[in-house]
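Take a look at the structure set out below.
Removed from the display is one protein chain of the complex; every other protein chain stays in position.
Which chain is which? They are A and B, in the order written, and residues in each are numbered from 1.
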Amino acid sequence: MSEKPRDLEITEPVEITLNGELITAQNGELLIDACERNGSYIPRFCYHPRMSPVGMCRMCLVEVDTGRGAALQPSCMIPVSDGMSVDTESDGVAKAQDGILEFLLANHPLDCPVCDKGGECPLQDQAYAYGPGESRFVEEKRHNEKPIPISDLVFLDRERCILCDRCTRFADEVAGDPLIHFIHRGSHTEVNTFPGEPFASYFSGNTVQICPVGALTASPYRFKARPWDLEETESTCTRCSVGCRVTVESSRNEVLRLQGVDSDPVNWSWLCDKGRFGFEAGNSRNRISQPLLRSESGELSEVRWNTALDGAASAISAAVDGRGPQSVAVLGGARLTNESAYAWTKLAKGVIGTDNVDCQLGDGLPAELVLGLPGASIDEVCESGATVLYLGPDAKEELPVLYLRLRHAADSDGVKIVEVGPTLTGLSPYVAESITALPGETASVVAALLDGTSEHVQASALLRDASDLKVVIGRANLAEDETITVKAANLIRESVPGATFLPALRRGNVRGALEAGLSPGLLPGGAVLAGTVPPGWQSVPTEKGGSASEILEDAANGRVEVLILLGSDPLRDFPDRSLARRALAGAKTVISVDPFVNASAELADLVLAASMFSESAGTTTNLEGRVTTLNQKVTPPGTARDDWMIAVDLTDRLGADLGVETSAADLLHEMAEFSDAHVALRDGDPVGDGVMLDISGRDLVTPAEFEVPAANAYSLRLVLNRTMYDKGTLLAESPSSAGLAGESVVKLSAADAAPLGVDGSTQVKVTSEHGSVIVAATIDPKVPKGVAVMHHVLGDVDAGTLLVSGDPVCDVRVEVS
Amino acid sequence: MARLTPDNLLLARKIIARFPKPRSATIMLCHLAQEQDGYLSEEAMAQIAELIGATPAEVLGTASFYEMFKMHPVGKYCVNVCTNISCQLLGGEELLEHAEEVMGIRSGSTTEDGMFTLEDVECVAACTEAPAVQVNYRYFNKVSPEGFDELLEDLRSGELSRTIPPHGTLGYVRQDLDGDRIANITPPSQQVEPVWFPDGDSDEGPAK
Partner (left out) sequence: MSDTAVDTDEADQDVPKVVSSRFDVADGHTLDGYTRSGSFEGYAALRRVLTMTPGAVSELVKDATLLGRGGAAFPAGVKWGFCPPGVWPRYVVVNGDESEPGTYKDRLLMERDPHQLIEGSLIAAYAIGAAQVFLYVRGEMPHAQERIAAALNEAYEANLIGKNILGTDFSVDVVLTWGAGAYIVGEETALIESLEGNRGMPRLKPPFFPAAKGLYMMPTIVNNVETLSNLPWLLNHGVAEYRSIGTEASPGTRLIALSGDVERPGVYEVPQGTTTFRELFESERYGGGIRGGHELKMFIPGGASAPWFFPEQVDLPLEGRVVGGEGSMLGSGAVVVMDDTTDAVRACLRLVRFFARESCGKCTPCREGTVWEEKILQRILDGQGRPSDLDLLLDVADNISPGPYPLAAYAEADLEAIPFPPRQTTICPLGPSSVAPITSAIRRFRHEFEDKINRKDSIPVTSAGMSNV
């Protein structure tokens, strides 16, 4: 097993004797770790350094003497204490361990040749290394139905299971989804689910990774490859902004598996299933391998890169010549590497001269907040004893591994979380208090908590007494305008000057894109656009550009002529769906840079085939500002290429030079040279857990005030948020996960549902000032009175048509249709 | 059926209230459900899970650990023959064989009429009265083959229906679960020192 003992700084040293030699260990650490760190690896099956030890398998027995004579003890359960003497190699230990192995193999089917785990199986390795050659067990083995599905993604072969309690412990202890459990007793014990209630956990794939044998297998990988055919490289998952470290494993130029890497500051070896199995999209047949150009007949058809790039360049030049540089706009960039993001910033702002650039699609946080607020790392937020104010999206749905970290912090490390939001979340069961803030009231609820006027006395005291308040700040509701979040942030800064902030950003590399300057009014490193020309640039825009919604508005009314969608899909992702539609229709030329023909690209004039995760090398920046490497493992299909290369080619066509001498790394180095935030990168490229940007915060502008309208005839306030499995392109292109997206619903509190006569799944009409949709209604105990919840990009019902961007909140009326 | 009746639900809530943590009531609630239905149904386990704040898988995990919980309907009478050492020495195994013969079923199964389930069981703490038999956990001591036949007859004829309730019912008498004499329950989070307990070594004297 690849798990390593956790890095540890010895603060309380004790001396123990390990096989006759004195070693120093941390007082209280587990013997099994202390021994491994000092060169004596003790075999084990049930122990996992990120879960509490159970001492079930007994493989790690060693002789321990604490002064009362040597006794066989499981080293995974024994805390190191001063003067302890340990023998890991005595005859007694060897005999005991051989005995355990024989017991484990007694009922094991030994079907290694057809087992996915064959070749990387600790049981197999142990058996070869230490086991008896021939089995003395001549009795009939236990029989069980071969693999049974325990969820949509995971299969269980109970014959292979050695009952180590890893998967079940993970489900309970780490994920908080105890849906698999030991059933029956003694030699009849098996792992299973409750009938009819599958192991539907967002984190189920981790059980496959930690299963020490081949009992748990994941459908995307089953029978795909043998471990010895796999090549692997370390990288970072970019499906959300947490940035979990992974190994990407491939065979014959196809990614077959992602495994979590134990990155101490980030993911502790865990991944969510969306991240783990999302690689499937890269292998999709729907990937585009050539640029596509809309032909005379109106179809998108493949063309050569020269044709495509010439077309793009001339559309840009024509727009610039006609209406000036601001008539070209770039929307998106969060999917890109830092290098590519910088290349596109430089192309847009330094070459074309437009500041109409935004990497977020109206669903994020203003760059002012992300870059301006003094930052807190994940570790700081989760630090034992911390107090956290959580104002953000449901982490379980949107930032799954951050959820695992926060859950652990609250559950095991005494971190007190006060959650303020329009609904309860996956984290609610673990927080000190969940406080409802109806849409529009986030800032006022926070203000009351901080000035002591809140009726939530305990939560208020908790926050006010915190010496070192940590704030997770994000948007729990896409139908609530971002200015309300900004207002809340400013309030917190004023009343708690020492508070630090972790921005709960959504997409993979938003932070990197913002730091690279893909945002209106900004230059790389968060510098404000004010005439200074960064080294290596020819010029900077003279006029401040618009945000995503302003850009779309301008496209709709013809002021933006060329709209470049940089890996973005406003038709699916921009909350105000009508505006997105009008914008795509209004822009003269729409250029999509994407690996897929997504919904928006369907309407584009030109689609430039881009590479994806695991196909390009570079760096990425997670929500806390941690820069880690992305490694290339496979090649993109056809002539698809990295986004930065497309920028370089396009710059060429526009008669300029982006300044790349040898590789994308040149771009990063150029940026690091003048960006103060990137100072840590000047010393070299990030490795392993990466390097942190300077997140000490920069003074940026405070946004405008806003007015929340009083509730009107539209009696409920809309909450629009995301679920982990939705109809986004990457999920739709991942066969094993695509089916997990639910159908469209509107969720109501029981109190609001009753008078309407809504019970199980009544069809209702949801109407706002701007439109209406027909959708099934359900009652959800997480939803407070006065709120209607709909999910973004789920099912066929388009909740986005109900709102208009710029409105502080969206009121709706729900009627049984 | 299957979900708890309103009366039993009330009782279940009282049982839960007697424990510092709801989950501690799991086994008692499973017994309650088994008493109601004669076995422990999936619906009941799911409901118990709701009541104690666990998942159904956790309830099943606990319940299936214990032999007395039957996940499928069993006979009205569970006839348990002890075959452990003290009973074995005095003919427990032979008695089991006899039982299989006269009942026409193997140990571990139920007669077709749904009247009896036969099981060979481990020591039932009646070792000096070997061979011992339990019917729905009521004891019969020093049971000879003939005595066993009579026992079956009495069970069939209803002779014993007043002393032996249907499978699932344990004590006829329950502990009263509420009333003003109850002291309190002390959840582990509530770290209060008992008022009558003097500090440390101080000789503060007895409870007043």
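Here is the rule we use: contacts are C-beta pairs under 8 Å (C-beta built on N, C-alpha and C of every residue); 3 or more make two chains touch, one makes a residue touch a chain.
All values reported here derive from a predicted model rather than from experimental measurement.
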item: Omitted-chain contact residue, chosen from B:Thr5, B:Ser24 or B:Ser144; value: B:Ser24
item: Touching the absent chain when the full complex is considered, from A:Asp65, A:Glu89 or A:Glu102; value: A:Glu102
item: Chain B, residues in touch with the chain not shown (by the definition above); value: 18-21, 23-28, 30-31, 52, 54, 61-63, 65-69, 80, 83-86, 88-90, 92-94, 96-97, 100, 106-108, 118-120, 122-130, 134, 137-142, 163, 169-176, 179-186, 188, 190-198, 200-201, 203-208
item: Chain not shown, touching residues in chain A; value: 54-59, 61, 71-72, 74, 77-79, 92, 95-96, 98-100, 102-104, 106-107, 136-137, 139, 162-163, 182, 184-189
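Assume only the chains that are shown with their structure count from here on.
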item: Separation of mean Cα positions, chain B and chain A [Å, integer]; value: 48
item: Partner chain A, residues of chain B touching it in the complex; value: 42, 45-46, 54-61, 64-66
item: Chain B partner contacts - residues on chain A that touch it in the complex; value: 177-185, 192-197
